[in-house]
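Only one protein chain is missing from this complex, and each of the others stays in its spot.
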Amino acid sequence: MEGDTIIEVKDLSVNFYTNLRCNKALRNVSFNLKKGRILGFVGESGCGKSVTANSIMRLLPELSRIENGSITFNSDKGPIRIDKLPKNGSEIRKLRGSDIAMIFQDPMTALNPVFTVGYQLNEMLLTHTDMSKKEATKKSIELLADMGVPAPEERFYEYPHEYSGGMRQRAMIAMAMACEPKVLLADEPTTALDVTIQAQIFELMLKLRDEKQMAMMLITHDMGVIAEMADDVVVMYMGNVVESGDAVEVLTNPIHPYTKALLDSIPVLGRGKNQKLEPIKGSTPDPFDRPKGCQFAPRCDYATQICLEEMPKEVLFNKDHKVCCFRCKEFNNGK
Amino acid sequence: MRKKSLSKKMDTLLYKENKGLLKSSNKSRVLRKILANKLAVVGAIIFILMVILCYGAPLFTDYSPTAIDLRNRLVPPNSTHILGTDKIGHDMWARILYGGRISIFIGFGSAVGAALIGVSLGTYAGYRGGMLDSVVMKFSEIMMSFPQIILVSIIVAITGQSLWNLIFIFILTGWPGMYRMARSQMLSIREEEYIQALQAFGIKKSIIAFKHMLPNAIGPIFVNITLSTAMFILQESSLSFLGLGVPMEVATWGNIINVAQDLTILREALWVWLPAGIVITVFVMAINFIGDGLRDAADPTQVG
Partner (left out) sequence: MLNYILRKLLGLIPMTLIISFMMFVGIELMPGDAVDYLIPPDALSTVSAEELDAMRLELGLKDPFLVRYGNWLVDLVHGDFGYSIQSGVPVKDLLAKTIPATLELSIAALIFSTIFGSFLGVISALHKGSIGDNTLTVFGMVGVAIPQFLFGLIMILLFVFKLNWLPVGGRMFPGNTQFYQRLNHLILPAVTLGLSMAAGVMRYSRSSLLDSLNKDYIKTARSKGLSEWRVNLIHGLRVAMTPVVVLVGFRLPMLIGGSVVIEQVFQWPGVGQLFVKSIRSQNTPVFMMIAFFDVIVVLLSSILVDVVTALLDPRVKLS
């Protein structure tokens, strides 16, 4: 059913242990992925969006660990605690590709250069279904056609470097969709593409959402993409969720100072060349030397003493609109 | 089992981080990186020790490498001769120490010589391009297609065997490799924007090449010099072993092992040839450690 939660993430915390230091990359991240809805994740580079998606797929690098929290996948057979599964074990491998699929930012490096696109597509089908190679080839060609790749019968036998950027991403999406997954995680799928191609890819994704009732997680650093594509949105900063809720609601009524600042820093078409752009003052802190308390406090115009000392808890506003800020009630009342 | 120990290491790091114990390391990041590459440090220490031992040989032995003592032939290691003596009474310890001077000099000198020629040519020709570049490229291709052993044999037969001739030969066979490496570095740096800016300022090509581009390529060049030194030492020892290298009167590490072709010596008098062989191996290993360490340090993508 649309609106059913298919992946529930609660209080997820992830640490990275590289360079002999400990980087607390994610702190208490919570959100729900729902069927037939696109959940947009937005935030600056390094805020933890990709880490979140990788955690769901258990694709985190070796020197990292899920410290606490839970990731629950509501499959046909009941809820599965993904965070408890062994890292590359057979259970998670069954889920990957067939129930939860992921597409990545740069399709050129994400596809193996020495195998044909068709081979890599077939791999997906042959691993998760009982199809023979012939059947898989036929299905792969169909998939390529569905995703809008021209001349799929020839393209099937070509290598990734012989495709254009947009086609490569389409092929990646075809690969991800091959086994009709219930969830699609898209990590900045159009950042490496031209804007016109971007529009086509998004059209494709919307079609998939509507036709297959897929749950989608769309990671981006572009507010415009959120505005266009997301049904719900999560705003992240330095590993924390600062605001989340219905996309229209959050964009028109931002409460967290960071969300507001993000929206203010975007040039608006139509306001002319003299419009004032307000960059966010300061810069993101060193991940190894994080501020105590609210991560945004050092840059926040409204920070108070408690903001600098303690981490704010999530506060629920109307319906789904949640904010992590000590002063959010005041801001809302100020509207 | 490894997963458990990994988990424990992470717990320790987490604990330390929470206590704020790890913060100050940031300033000595470079030092930390160098020290973290323990092998390179070990290599450097061994290298320095051996250089000191060889070039300060009179301090470490009373014997001369050429002094014959026919009364003490093929004596196994004892209190007067630390490594024993060979067939005509040479003290082996002295031969190894003094021989080391020659071997190290040949190895390092050839590497530096080849680098000087190869890098200068590579920098200028590579940057300049055009006719000069094609000619030198073609020439280096010919030199590289020349089977090494053949080139060496011919030149040794022409010029006779001597220390300097050997260095000359090594430089002759070594420069094409350095040239190509320097050239490929130049080709990639040439496309960088700051080079184009310098050109726009009208600065002379040779100055751009040597003053601005070369310092940026220096990392791989140094790595190459260290690895070439190791290669040349190995080659010298092979040639000397065959009798085609430094003439037998002058002790080098390779020369010393030459006598092992006599099966009696091989079997019965290990002290005569084995120590020199071990010395070569250890020295080359030390150089390789240093070279690997330099390569890791110069590569910014390497994370601890």
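First chain written, first letter: the chains are A and B, and each begins at residue 1.
FYI, contacts are C-beta pairs under 8 Å (C-beta built on N, C-alpha and C of every residue); 3 or more make two chains touch, one makes a residue touch a chain.
This is a predicted model, so every value here is computed, not measured.
Colleague: Considering the entire complex, write down the shown chains that touch the omitted one.
Modeller: A, B
Colleague: Out of B:70, B:131, B:158 or B:200, which touches the unshown chain?
Modeller: Considering the complete complex, B:158 is the one touching the chain left out.
Colleague: Can you work out which residue in A:57, A:167, A:183 or A:303 touches the chain that's missing from view?
Modeller: Of these options, the touching residue for the absent chain is A:57.
Colleague: Touch as defined at the start, partner being the missing chain; which of A:69, A:97 or A:257 qualifies?
Modeller: A:97
Colleague: Spell out, residue by residue, where the missing chain touches subunit A.
Modeller: Touching the missing chain: residues 57, 59, 88, 92-98, 101-102, 104, 106, 109-115, 123-124, 127-128, 159, 161, 172, 175.
Colleague: Under the stated touch rule, tell me which residues of subunit B contact the chain that is not displayed.
Modeller: Those residues of subunit B that touch the unshown chain are 2, 141-142, 145-150, 153-155, 157-158, 230, 234, 237-238, 241-242, 254, 257, 260-261, 263, 266-267, 270, 273-274, 277, 280-282, 284-285, 288-289.
We take it that only the chains that are shown with their structure count from here on.
Colleague: Cα centroid separation between subunit A and subunit B, in whole Å?
Modeller: Spacing between the chain centres: roughly 50 Å.
Colleague: If we count contacts the way the header does, which residues on subunit A are in touch with subunit B in the complex?
Modeller: On the subunit A side, the touching residues are 15, 17-22, 62-63, 65, 67, 288-289.
Colleague: Where on subunit B is subunit A touching in the complex?
Modeller: It is residues 6-7, 9-10, 13-14, 16-17, 22-23, 25-26, 303-304 of subunit B that touch subunit A.
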